[in-house]
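For this depiction, one protein chain was excluded, whereas all remaining protein chains were kept in their positions.
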Amino acid sequence: MPTKKELLDRPIQHLDIKQHNVVPLVEAMAHMAYSSRDTYRAASIYDMMLRDTDCGVILCIAGSMISAGLKQIFIDMIRNNMVDAIVSTGANIVDQDFFEALGFKHYIADDQYKYGNEDAVLRELAIDRIYDTFIDEDELRICDEVTHQITNSLEPRPHSSREFIREMGAYLQREGKTPQGGGVDSVILAAYEKNVPIFVPAFSDCSAGFGFVAHQHARQGKPMVSIDSAKDFYELTQLKIANPSTGLLMLGGGTPKNFAQDIVVSAEILGVDAPMHKYAIQITVADARDGALSGSTLKEASSWGKVDLTYEQMVYSEATLALPLITGYAFHKNAHASRKGKKWTSILDQVAVTA
Amino acid sequence: MPTKKELLDRPIQHLDIKQHNVVPLVEAMAHMAYSSRDTYRAASIYDMMLRDTDCGVILCIAGSMISAGLKQIFIDMIRNNMVDAIVSTGANIVDQDFFEALGFKHYIADDQYKYGNEDAVLRELAIDRIYDTFIDEDELRICDEVTHQITNSLEPRPHSSREFIREMGAYLQREGKTPQGGGVDSVILAAYEKNVPIFVPAFSDCSAGFGFVAHQHARQGKPMVSIDSAKDFYELTQLKIANPSTGLLMLGGGTPKNFAQDIVVSAEILGVDAPMHKYAIQITVADARDGALSGSTLKEASSWGKVDLTYEQMVYSEATLALPLITGYAFHKNAHASRKGKKWTSILDQVAVTA
Amino acid sequence: MPTKKELLDRPIQHLDIKQHNVVPLVEAMAHMAYSSRDTYRAASIYDMMLRDTDCGVILCIAGSMISAGLKQIFIDMIRNNMVDAIVSTGANIVDQDFFEALGFKHYIADDQYKYGNEDAVLRELAIDRIYDTFIDEDELRICDEVTHQITNSLEPRPHSSREFIREMGAYLQREGKTPQGGGVDSVILAAYEKNVPIFVPAFSDCSAGFGFVAHQHARQGKPMVSIDSAKDFYELTQLKIANPSTGLLMLGGGTPKNFAQDIVVSAEILGVDAPMHKYAIQITVADARDGALSGSTLKEASSWGKVDLTYEQMVYSEATLALPLITGYAFHKNAHASRKGKKWTSILDQVAVTA
Partner (left out) sequence: MPTKKELLDRPIQHLDIKQHNVVPLVEAMAHMAYSSRDTYRAASIYDMMLRDTDCGVILCIAGSMISAGLKQIFIDMIRNNMVDAIVSTGANIVDQDFFEALGFKHYIADDQYKYGNEDAVLRELAIDRIYDTFIDEDELRICDEVTHQITNSLEPRPHSSREFIREMGAYLQREGKTPQGGGVDSVILAAYEKNVPIFVPAFSDCSAGFGFVAHQHARQGKPMVSIDSAKDFYELTQLKIANPSTGLLMLGGGTPKNFAQDIVVSAEILGVDAPMHKYAIQITVADARDGALSGSTLKEASSWGKVDLTYEQMVYSEATLALPLITGYAFHKNAHASRKGKKWTSILDQVAVTA
């Protein structure tokens, strides 16, 4: 049996789109077929979305994308004003981004592990596996514990995930878990500094959830922190109302996709006739045939009045191949040159919601 | 352009496993290859799970399964003590099950609509599309409004989705939206009557969310209802602690799968050394190669200490084909004969959590 | 290390649709969504195709279907006049059907083998693996050798695969490899007896190929048997000309699908204005997005003038689940009652082609 140290020896390293000018490659793909042409079109829609400075850009992240080496792309998008809000699964934001911000890493798993035959061994070593990637479970328990502490430090009332994640950003800054402090940059920190709100609509469904459970268990019968998913939806809807023109860049489907698409309807419920999302891109390997939201086409979303048909593109590809090309294209075309950050957090600070 | 009435003319009808003894067919599949053999094995694991009367059975539902004609299977599982808790996406429970309980229906879409070329027409007619199925959007707005009213009627404090859905069951009973009252049976009603808790970890991410937003908007600055996803996780963990032996029957992945799998770890966080899920079945068309949770194998979950390796089976099939065979097999083998409902709702009523 | 005998202990057994009346189950699926509804529609098209007695039915088989337990279905289709010609990959017909006719079997592989981690062990034991199924490689070498002997016994001239496979049928009958002779029934034998031609357009691409190579190697410079794929195409085209109304039931894609679809164009090349295939069903897990023929839709085939749009249905399912339902439905509806075998072999015996 290998030792834990032997298995956790090659860290995942995050791709830096700033180093790779993919513009000529992506432009050549415009004249091909299948996913290459779709990738070009998605890249050109993202470029268009950024040049349309009225448009607020919402990034949706499902799947394990940060453990896969895409973290720096998200950070670069934030720091270069290429995104205004993020809607994500909890795993990406807490178990993976916050986890790495605390100083931990993800590791490359050898091919033999990815088919599952060695999972009993991994269990014994307390190594968690995401397909071809390893995580030290003991480190993950520390991450759970930090979210527990942050939960304990908050005012005992309902919080949106957005408010909570902002506190995680404050924690990182306060504790010097920053590049300046000798640490690594993170999505949470960059979003905190750039006033980009991050929403996790199923926030208990991740490492943070363990912290919440521990908190609520200890506070039984006393005032406690709760995580109000309705408030998340209310807040995101307010952004749509404040900035009616919006575009979506979605990785995978799941709750983030549905949640972000739904704000068009939600605004309508509040009596505001908000336009459909003007631009929409989804990168996914799912297909439409099982009727699940994750693989449902953007055309289908248009039947629901959520996404406009003019500028939408599905890219059927695993995201680690397509996202560097799409975001790298827009970055090196300097599509964001005239863009200022929308600093949407400041809008939300004025939304008074208390339980 | 067709009229709305012409398009909404053939309602989805729900399959009744009680009418089809599939036992010989499924047993014949035991000796074949690929998905048929996997289906047999999944069926035999579900059979085993039901005969193991210590085991609490948790059904996880992602994807649009109720609109697809699987509602009666879920109802039969509840009414025949074949399931003890449900974890689902909001769409299945609110937009589809509660929606049908209110007297509305889903409709068959002709093949030409499922590729999306006619979605602009559907938009004009206020018809929403789920792949090959139609919904009357005006009826869906009524469903939103009913959840709004229910929200308004609740005590202004944090509620778990489980508590809220129980109120939806009470509403249906009170309003006579029952078979006895001339209405149709529903998952929410059956679960209400049989004390089967239903959890929706991303509860704002559905039709109910629109009701919450409307409620919170109207109550700004005043006491209001909030939806506490942490409480959901806390409650489901309590069930694992009260009944350590558990089995999972999962349709699709997403938040329901992750949430239900995670309670093993969550129990541990509360200091209880709960065993991994003893049985686990997942029916999905997703694959493992993009690293997303939805397609991740149950072996992978065992590396996280969540699922035991002995009785696990992935079935790679669209659920409308595989679920009738798996549940029908167990039903006609009378696997549930010695089972009484665990009535888990009664445990949860004693879990006092207030904000 | 397990022994070969231990690993090859549970033979694949073939499903018998005659034992399972699936009509009520499939009819219930008509009112659902996704693959279940598609399966119903495919079943009803197959039913229609059989009742339309003018229509010649062509079954296309790609993938490893006979090793998977579908052999008896194909045999029952032939013996009950439910198919008039077969176009297949070589593996199904030679490595699997002829192999079993010689008295050999396929075996169930335990789950742990299907991810490939034990393939080095299998290599040592001379066990070949098809996903979750085992084959004794030594037995396969015997199968190669028998095709070598049959090749040696033929007139040294170009043969179509159809002619060669007919000789394999004659061999089985002559050698008593028949149910009457104490052996097992086979697709090749049934087709031989019922005058159903079997085409394998890439005939060297299977166990038979090894026999051909050995034959041609030994006969260098002397008259020898060759395998004329042009003749196959010519013959199949003659069937289309003799019987213009045709329907396709396709499992997977590949060469069989393309070959069978192309005869419409081929007839046209010979100056005959043959109609498109009137009915077409494809069962596949492939999707359309990589542009490959295997997953291309039947609509796409209609742009090529090959398949009529009125009665076509794609079923996105692994075949061991969908085929028993589709063929069992037609069988138990007795759709073939008025059908006589078209005995197409007799037409082909009059097609004189020599090199």
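The chains carry the letters A, B and C, assigned in the order they are written, with residues numbered from 1 in each.
Here is the rule we use: a residue touches a chain if its C-beta (ideal position, glycine included) is under 8 Å from a C-beta of that chain, and two chains touch if they have at least 3 such contacts.
Everything quoted here is computed from the prediction, not taken from an experiment.
*Asks:* For the chain not shown, which residue from C:Arg51, C:Arg79 or C:Arg129 touches it across the whole complex?
*Replies:* Spelled out, the listed residue whose C-beta touches the missing chain is C:Arg129.
*Asks:* Pick out which of A:Met48, A:Ile108, A:Ala126 or A:Ala242 touches the chain that's been left out of the picture.
*Replies:* A:Ile108
*Asks:* Touch as defined at the start, partner being the missing chain; which of C:Ser186, C:Thr246 or C:Ser294 qualifies?
*Replies:* Answering carefully, the residue with contact to the hidden chain is C:Ser294.
*Asks:* Touching the left-out chain: which of A:Ala68, A:Leu125 or A:Cys143?
*Replies:* Considering all chains, including the one not shown, the answer is A:Ala68.
*Asks:* Where does chain C touch the missing chain, residue by residue?
*Replies:* Those residues of chain C that touch the unshown chain are 62-64, 67-68, 89, 91, 114-117, 119-120, 122-123, 127-133, 137, 144, 156-158, 201-206, 209-210, 212-217, 220-221, 223-234, 237, 252, 254-255, 258-259, 262, 265-266, 269-270, 285-294, 296-297, 299-300, 302-305, 309, 318-319, 352-355.
*Asks:* At which residues does chain A meet the chain that is not included here?
*Replies:* These residues of chain A touch the chain that is not shown: 10-16, 19-20, 22, 24-25, 28-29, 31-37, 39, 64, 67-70, 106, 108, 130-133, 316-322, 324.
*Asks:* Pick out the residues on chain B that sit against the missing chain.
*Replies:* The missing chain touches chain B at positions 33-35, 112, 115-118, 287, 289-291, 316.
Simple rule for what comes next: only the chains that are shown with their structure count from here on.
*Asks:* As a test of whether you follow the contact definition, which chain pair has the most C-beta contact pairs?
*Replies:* Max contact pairs: A-B.
*Asks:* Can you tell me the C-alpha superposition angle of chain A onto chain C, nearest 5°?
*Replies:* Rounded to the nearest 5 degrees, it is 180.
*Asks:* By CA centroids, point me to the most central chain in this structure.
*Replies:* Ranked by how close its C-alpha centre lies to the overall one, first comes B.
*Asks:* Go ahead and note the Å separation of the Cα centroids belonging to chain A and chain B.
*Replies:* 25
*Asks:* Can you compute the centre-to-centre distance for chain A and chain C, using the mean CA position of each chain? Integer Å is fine.
*Replies:* So the centre of chain A lies 47 Å away from the centre of chain C.
*Asks:* If you average the Cα atoms of chain B and of chain C to get two centres, how far apart are those centres in Å?
*Replies:* 40
*Asks:* Mind pulling the chain B residues that touch 2 or more other chains?
*Replies:* 64, 67-68, 130-133, 318-319
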